[in-house]
Structure formats: structure tokens, C-alpha cells
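Shown below is the structure under consideration.
One chain of protein is taken out of this complex; the other chains stay put.
Moving on to subunit A:
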């Protein structure tokens, strides 16, 4: 079954306390060269049947309206798996 990957990140201008906490831990464990971390989400959606343009449009809508909240996050990538 085709798998579609949606990547969501917190908006760059907003505070990302999770990323900040991870960066703090890296710095404490001797990875001082890491200047910053931002943490996002990856969703893998498996689809029954072919990934038609209609399905792509539906998934784009789901990504923008449900998987992310446009006030605080951006959908940075949707991989429909048809590039290769």
C-alpha cells in the first residue's frame, strides 16, 4: 500500500520549548557544536488503492487542517512517494 509522508514543524518565529530542551541536553553532554534544535512531527499515511490527484488533494487538506494547526505550525513537506 502506498505510504504518504507529511512533515509538520513549529513556525520558525515561534518558541519551540521541546527543541530548546533537547538542545540543552546536547550541550550538557558535550555536543557544544550543536547550536540549535527544532522538533517537528512526521506522519505516515497509508492509502488503500492508487494515489490519484483526488487523493493527493484530500491528503493536502488533511495535512493543513487536521495534522497541523496553521496558527502555530507549518506543513513543510508532503512526500507522495511518486518522485522516484
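In the analysis below, a contact is a pair of C-beta atoms (placed from the backbone, for glycine too) under 8 Å apart; a residue touches a chain by one contact, two chains touch by 3 or more; residues count from 1.
The working rule: contacts and distances are computed from a predicted model.
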In UniProt, out of "Tetratricopeptide repeat protein", "Putative amino acid permease YhdG", "Macrolide ABC transporter ATP-binding protein" or "Phosphoribosylformylglycinamidine synthase subunit PurQ", the chain dropped from the view is recorded as "Phosphoribosylformylglycinamidine synthase subunit PurQ"
Contact residues on subunit A toward the hidden chain run 10, 14-15, 17-18, 20-21, 66-67, 69, 71-72
